[in-house]
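Take a look at the structure below.
Left out: one protein chain. Kept in place: all the others.
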Amino acid sequence: MPQSPSLAASAPPPLFRLFVGRSEFALLVALLVIIAFFSLASGTFLTVRNMTNVLGQASLAMTAGIGVAIVFISGEVDVSVGSLVAAVAIPLVTIMNMTESLALGVAGALALGLVVGAVNGYLAAYAGINSLIVTLGTLFILRGGVYLYTGQTAIPDDAMLESFFQIGNGRILDVLPIPAAIAFVLLLVFAYVLRHRPFGRQVYAVGGSPEVARLAGYDVRRIKFTCFIISALLATVAGILLASRLGSAVHVAGLGFEFQVVAAVVLGGVSLSGGVGSLFGMALGVLILSFLSNGLGMLDLATEWQLVITGFIIIAAVGFDEVKRQRR
Amino acid sequence: MTSETLPARRPGLLVGALADKSQVVLIGLLVILCVAISVAAPQFYSVDNTIAILRQCALVLIVAVGMTMLLIAGEVDLSVGASLAFTGCVAMDVTNRTHSVTLGALAALAFAAAVGLFNGLVVTRLRINSLIATIATMMILQGSVYLYTREAVQNKHQLDAFTAIGAGYVGPIPIPVILAAVIFVLGYVALRFTLFGRYLYAVGANQKAARLSGLRAERLKVIAFVITGLCVGVAGLVLCSLMNAGQPTAGRGFELTVIAAVILGGTSLAGGRGTLVGTLLGVLLLKVIDNGIIILRWNQDLQMVVPGIVIVLATWLDIIRRKADAR
Partner (left out) sequence: MRADPLETAKEAAVPALEMRGIGKRFPGVIALDGVDLALAPGKVHALMGENGAGKSTLIKILAGVYGKDTGTIRVGGRETEFRSPRDALRQGIKVVFQEIALISEFTVAENIFLEEYPRIAGGSIDWKRIRAEAAALFQRIGFDVDPAAKTGDLPVSQQQMVEIARALAHEARIVVMDEPTSSLTPKEVELLFVVIRRLTALGIAVVYVSHKLDEVFEIADEVTVLRDGRHISTKPIGAHTHDSLIHDMIGRRIDNLFPRVRRHSPGKAVLTVENLSTDAKLKGVSFEARAGEVLGFFGLMGAGRTELAKAIVGYDPIRSGTIRIDGTPLVPHDTRRAVGLGIGLLTEDRKTEGLMLELPVLQNMSLASLSAFAKAGFVDEGRERSAVQSFVDRFRVKTPGLGQAIKNLSGGNQQKVLLARWLMRGLKVIVVDEPTRGIDVGAKSEIFALIDQLAGEGLAVIMMTSEMPELLGLSDRIAVMAEGRITAVMPRDAATQEIILNAAIA
């Protein structure tokens, strides 16, 4: 978890603990090992083009992962993001087709995201329904709704706005994919919020011990509610980026995306039981899985291997983490 | 002080009765639905359609029996969908190679049970939250089934006995329904009358208390995972026989349907509470909704929307009801 800056200030802990105690360090090493391995194994892996491509691909999970991580830190779960990324594309593309305005389309998408987040948050935080059930429910409802609305086909983007194309496919200075830049900025913003705004600390406190948080005068339910809204809005952003890359609102977009994101978040050291984890770790989790899948693809290993290896890595990483925690 | 004053509530309100009460809601819903659909579409109320509904229930119910036990023990398994598909492929492949339905079936059961054992060991030994552990298993299975077979494993043996598992009848009753009924009864007896069943409730209700009382909590959980695996094995066999092929893509989203049915039936995600009768009602309710949507010629995509709403509403009602009871 992010040590508050006070750690650095007085009485720095031994070098050993500063690194080994932080799971992010292990993740960083893992990421570098993966990159080094594939660079040696494949000539085309360590190129600017490929690296930036991976960053572009990773940006969707990264964006949605921020929100899911925040919900996890608050002690709840959100698995509705997989359907939400597909659902928000519908108002986005439909409105753009009608009005030729990207801004209105994005507003429509965000509005839908806000409603979904509010429903998830209300049912989980205020009505007190287990958040896994709530968000599984919305996962079903949204996917079914998308199928119903689209009649199981994609809605093409007829407006063909250049700006819409650019947000998913453009590159800054012809190098850095715009989605990666967006994800990076969001990551910085929310990492700042979690470390340096009272709200961020309250999210950790609520996840760490709801009872203590209540005694400290926090409105536990409102904080959790807000986390669900944030998660839904960030999934909406991911959905907009995805729609731009696909050039349409695709009904099957994001199938299984929720599992990818949850896997990355957990791999990144964010605990399911709440109160522990950092966005930096989450980002490393996403990058590890993305580079792994890209590298395995380069080695002409069947894409299926990626799933298998990812699965084992999650078990190994989380298991290692848990066993380590038991020791202490 | 009269500290021993009993709470101001009706005496004799047993937990058993509580469970029954939530089942009354489900039965009521089921009856209302059946009546409404019958009025709108008379063909709903026919022997053929009833059997069709039961057949659709069978697959879900078989796995839901294991899943109910697992949830009662306080764990969950999201890998059942992926395991279902893989098991089907294994069953068909082994039968193709050996021309023996028995060996095919045994292979399917052994494979699915092994997946359950793996899940159980990962969850209890590495102490990984079962939600995460079984998502990982799901990924592993989804990937490795393609490594095992790129396409559907076709039926090359043409053994009648194999086809009968999914498509056969005994009298008017489809064999899958019989299989489901047998597994349901076995599960019911195990949960209701045996030491093992009682221990599962105890472990799910309070694992620490169970351990302090001399129960082997972790071993019980592993067994629950393996039982779930065996149920998946049977279901995989049925599915593969029904489709007359081992489909690596089958079973997507199946895990969610199963869990939805179990939760709808009143089994708690927190462990320690739930009944198989509730699960049966949950499965029936979901499948009657499915069937009604088809019979009324509504858009079939509603089959995803309606269960989602039903699950959330049912859980919400349950919370409200329990709050009211506590007063």
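For reference, chains read A and B in written order, and residue numbers begin at 1 within each chain.
The criterion applied here is as follows: a residue touches a chain if its C-beta (ideal position, glycine included) is under 8 Å from a C-beta of that chain, and two chains touch if they have at least 3 such contacts.
Keep in mind that what you see is a predicted model, and the values were worked out from it rather than measured.
Checked against the full complex, the candidates A:G168, A:G275 or A:G311 give a single residue touching the omitted chain, namely A:G275. Remark: the omitted chain is touched by one listed residue; of B:A210, B:L269 or B:L286 this is B:A210.
On the side of chain A, the interface with the absent chain consists of residues 1, 3-7, 9-11, 195-198, 201, 204-205, 208-209, 211-219, 275-276, using the contact rule stated above. Those residues of chain B that touch the chain absent from the view are 1-7, 9, 11-17, 193-196, 198-199, 201-202, 205-206, 208-216, 272-273, 326.
Convention: only the chains that are shown with their structure count from here on.
With each centre defined as the average position of its C-alpha atoms, the distance from chain A to chain B rounds to 30 Å. Residues of chain A that touch chain B in their complex: 77, 123, 127-130, 132-134, 136-141, 143-145, 147-148, 152, 255, 259, 262-263, 266, 272-273, 302, 304-312, 314-315, 318-319, 322-323, 326. Chain contact summary for the complex, chain B toward chain A: residues 122, 126-129, 131-133, 135-147, 252, 256, 259-260, 263, 269-270, 299, 301-309, 311-312, 315-316, 319.
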